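With one protein chain removed, the remaining protein chains of the complex are shown where they sit.
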Amino acid sequence: MSQQSNWPLWEVFVRSSRGLSHVHAGSLHAPDQQMALRNARDLYTRRNEGVSLWVVKSTDIISSDPDEKDSFFESPQGKDYRHATYYKASEGVKHL
Amino acid sequence: MKHEELDEALDSFGDALASATRVTPGNALRPEDIAVDGIAPSEEVARYALTLGDDALILAQRLSHWISRAPELEEDVALGNIALDVLGHARSLLTYAGLAWDKTEDDLAYWREEEEFTSLWIVEQPNGHFGVTIIRQLIVSIFQHLLYQKLATSQDKTLAAIAAKAVKEVDYHRDHAIQWTIRLGLGTEESAEKMRHALDILWPYVDEMFRDEAVHQKLESIAVLPSTLRDAWNEEISAVLAEAGLEIPATGQAMAYGRRGEHSEHLGYLLAEMQVLARKHPGASW
Partner (left out) sequence: MAPSTPQEPGLSAVPSYEEEQSQGRFDALIDQDSRVEPRDWMPEKYRKTLSRQISQHAHSEIIGMQPEANWITRAPSLKRKSILMAKVQDEAGHGLYLYSAAETLGTTRDEYNEQLLSGKAKYSSIFNYPARTWADMGAIGWLVDGAAIANQVPLCRASYGPYGRAMVRVCKEESFHQRQGFEILLSLSRGTDAQKKMAQDAINRFYEPSLMMFGPPDDQSPNSQQSMAWKIKRFSNDELRQRFVGMIAEQVKVLGLTLPDPQLHFDEEKKQWIHKDLNWDEFMAVIKGNGPANAQRLERRREAHREGAWVREAAAAYAAKQAQSEVA
């Protein structure tokens, strides 16, 4: 006898210290935003201070597929000029 | 994956980071520190600290029973967290009190008889269903939050330090209780009914929290007189209950004198379970 608990799935993003960015840490179930934030604090930060948390309902996340056709992502092939190593004449010049 | 990589990984395995077992949030005043560096309190201060320590110890014992039984895994974590915090407070307070009598936290927890415990009746009440536990948390953590806030300005440095750390944690416990009170009060007819029942059975133990006893006398600027917390507590809990669509029940008040070692019938069973193993091996270290 399965019971739909109706507690949606939330994705959790954690920024462990200033200067970094939020990183996806995992997910959890909670009935609403407030509880999701609190549960995330318990589970993904062990209530460490100074940590920033985002919670987002999983259904609100729009993603792109890694196997998406090429036009969606510009291929880096053949675009060496976007890499510093392409510029040999500058090698050895300080601060460049 | 190569065998050498596994070997290396297993060898360096122990150098890992924090777990719930190692994280001590906030200030670093731990029971171990108090035991080593603490200056023994006077007899009066020790007895006072004991009342607070006993409240925390018995409450932690009740809460810990929820671990592996909560309505959802996230609540096993939340209640476990709260129980752990409260046990931490108990350990600090009992360790401090014990210094006056050359007794350790364990001496006090495991080797006192029921009539020597000075905890309130409300913390020894059974967990009941989740709603009962939440209402008990609501009542107690609003009280403790107000208490520790004031105690953080105590002239007794150790009590002040313990309270300063505790107040942040109890704030969290109070928030947890408030969130659940609102959700269960307003959720369904069944949950509202269960919350009304919880209030009915726990409200009789409210007055005792605010009674000034002998143990509170002669400790001006050190202890917090419980009666001074009543108005603020009333205001806070009334607001929460109103928001949750609940009412203060019209019950009597129990003739409860836990601070004097006179307890309800529940404490005996609780202590029997808590103390049984330690008492089976007198003098043993664990």
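Quick notes
Here the chain labels run A and B in written order, and each chain numbers its own residues starting at 1.
In the analysis below, a residue touches a chain if its C-beta (ideal position, glycine included) is under 8 Å from a C-beta of that chain, and two chains touch if they have at least 3 such contacts.
The structure presented is a predicted model; accordingly, all values stated were derived computationally and were not measured.
Taking the complete complex into account, B:R69 is the one of B:R69, B:K157 or B:R260 that touches the chain left out. In the complete assembly, the contact with the undisplayed chain comes from B:I182, out of B:A40, B:A152, B:I182 or B:V215.
Residues touching the missing chain, restricted to chain A, are 2-7, 9, 26-29, 31-32, 35, 43, 63, 65-67 (touch as defined at the top).
Seen across the whole complex, the unshown chain contacts chain B at 1, 3, 6, 9-10, 13-22, 31, 57, 61, 64-65, 67-77, 80-81, 83-84, 87-88, 90-91, 94, 105-106, 109-110, 129-131, 182-184, 186-188, 190-191, 194, 273-274, 276-278, 281, 283-286.
Throughout what follows, only the chains that are shown with their structure count from here on.
Spacing of chain A relative to chain B, judged by their CA centroids, is 38 angstrom. Chain A meets chain B in the complex at residues 5, 7, 28-31, 34-35, 38-39, 42-43, 46-49. Note for the complex: chain B touches chain A at residues 18-20, 23, 25-26, 72, 74, 77-78, 81, 172, 175-176, 179, 183.
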